[in-house]
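I'd like to ask some things about the structure below.
Of the protein chains in this complex, all but one are displayed in their positions.
A and B label the chains in the order they appear, each numbered from 1.
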Amino acid sequence: MWKLLQIELFKIFKRPRTYIPFGAIAAIILIIQLGLKFDGQSYLEMGMSSVADTFNIPYPLVMNGYLVAFVILNTLLIQIPLLVALVAGDMVAGEANMGTLRLLVTRPVSRTQLMLVKYGASVFYTILLLIWMALLALFLSMWIFGTNDLIIARDTVIEHIRKTDVMWRYIAAFGYAMVALSTVAALAFLLSVFAENSIGPIVATISIVVVLTILSEMRIPLYDNTVKPWLFTSHMLAWKGFFYSQSNGQGDTIAGSIENLPSILRSLSILLAYIAAFVTAAIWAFQKKDILS
Amino acid sequence: MSSVIRVTGLTKRFSALKAVDGLSFSVEQADIYGFLGQNGAGKSTTIRMLLTLIEPTDGQIEIFGMDLRTHRREILRKVGAVIERPDLYKYLTAYENLSLFARISGIRPSSRILMQQLEQVGLAERAHSKVKTFSQGMKQRLGIAVALVHNPDLVVLDEPTNGLDPQGIADIRNLILHLSAHEKKTLLVSSHLLSEMELIANRMLIIDKGRKIVEGKASELFDPAQTLVELDTPEGTLAEEVLRRSPWQEHLQSRRDGKLLLKMDKTRIASFVRDLVQQGVPVAAIQPRHSLEDYFLSLTTANQHVEAFTDRAV
Partner (left out) sequence: MVLSLMSRVRAQSATDLLQKIRARLDQVNDYQAAGIMRTNVSFLKEPEASVTVYFKKPDKLKIRNDKGISFVPKGAVTISLNNLLKGNYTVLDAGTDTTQGQKVRLIKLLPQDENADMVLSTFWVDEKRLLILRARTTTRDNGTYEVELYYGKYIAYALPDKVLFTFNVKNYKLPKGITFDYDDGSPKKKQPAGDGRGSVELTYSSYIINKGVPDSVFQ
């Protein structure tokens, strides 16, 4: 399997268009960093206008590398599913379109192995994208903006995390994001089995993610308790839960704590279940598929 | 001697359409087995079933004496195939494509061996060029190299001369003959170039509408000395009755729209006609078919019901 995975990765990284998402991520991150470097205070004032009436806010200290990284993640982790779908959706449909799928299937490799390796390659690619994002969004931001405590504005609460308590949360958040994006990859991968051209699975994946995200974010009682808790898009933002701390009765936050770890773990298990379901369905469908391309 | 390929009652249904219908045939060791049929006859479907690209609806396939359903990987280790137009990874070089497919097949040939294989198909000089710069003929040759990279015992070639110029066609012919004669490989070749099949195939299968029409040694199916004769008579039924009562019965092949097809030594055509006339059968025309093409067309003319009078499976 490892040898086959190497071959898949070789094919992926030999294609020039593989590198487009890396370039896109770099461009977006640098644009955000540039904007915040020159006018970060306006951005902060927008979110903290009501708080600024009561408190003196040290904007230069608040606009540090940890906050910039959070802002970037907040933006990018909505767009990155598109980039992930670009590769995962091409895994099977792209081969069918190129005519190479029939060459692969006539080799002495089981269809199940082939599928697992292809999905594994798309997950590996996703991980590389996230590592790239981490390097630029987090470490480059830390270098440009320095580090200090992390202040996060939620809808009704402002979280304040001491700088010594931040890094492990980012590691956990990136780890969670890998699983979240692997879920999108699994969906695109499944749809790729049914197509002869990668455009279809990519567009279908993005459409599904957009529609389900809207359902996840809307407050409609009919869906709130029935459908929403089971949509995978409702659990993709759980990485943020690593930045919500517990507080004691007097309002002090507890260092090293997570406000609702059981909920994050529950979200994680739902995503893993979706991955298992999508990949299993993809393998089953591929086993039955007549390769006519 | 056990067959390399043995197919029994192979059927494939796509919804209401029966693309292959109860097909049975066998390919023997060292055969260059010609697989003939018109467009849409079911050749590609059959080949895809042999290569596990398509799941049969019914029937059984044995290759190297093993059931394809249960011994797929062992079988495919010894099978190489070119299916229709060989599409390879356009963004990789010829060398990279060859190396990649070798590794997927479980072998890791040295650079020298890979270059030799490219030399064999005349691509050594373009080994490090990207496939997207190749002509169709070059892609075809690279496809054959990819099919042979793991030294298979059985080679399946579906339209291997597509897109080739006459020199390229001749090269492929020579390669096929070399693989059979010197490397003792068994080859299953489907082609529309009947003239080519005449030159290389020792056994043939002709199918139409998914069904076998005839199978057998090329020398028996088509012996230039054994001419296929088409008898055109206004009294087709009378003619058939007369022939069935006569010694000419064994020469009868099929009947189509009032015309009767018979096979006989061409020196006997004259006496045949005389006997018919003497028996009161009017002869409007007698047309000898000398080539495989004639034979093929006679058996597989579209939209006409063909009755196969003989089953020539060997």
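The criterion applied here is as follows: a residue touches a chain if its C-beta (ideal position, glycine included) is under 8 Å from a C-beta of that chain, and two chains touch if they have at least 3 such contacts.
It should be emphasised that the depicted structure is a prediction, and the values quoted were computed from it without experimental measurement.
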item	value
Shown chains touched by the chain that is not drawn here	A
Residue among A:L9, A:A26, A:I78 or A:M98 touching the omitted chain	A:I78
Touch with the omitted chain, as defined above, among A:I20, A:I158 or A:I171	A:I158
Contact with the hidden chain (one of A:Q41, A:N97, A:N197 or A:S263)	A:S263
Touching residues (missing chain, whole complex) on chain A	47, 50-51, 53-58, 61-62, 74, 78, 148-149, 151, 153-163, 165, 217, 229, 234, 237-241, 244-245, 247, 250-253, 255, 259-260, 263-264, 267
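Simple rule for what comes next: only the chains that are shown with their structure count from here on.
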item	value
Centroid distance [mean C-alpha coordinates] between chain B and chain A, Å	52
Parts of chain B lying in touch with chain A, wherever the complex brings them together	48, 51-55, 72-74, 76-77, 79, 81, 83, 85-92, 96, 100-101, 103-106, 146
Residues of chain A touching chain B in the complex	3-4, 7, 10-11, 14-16, 98-100, 102-110, 288, 290-292
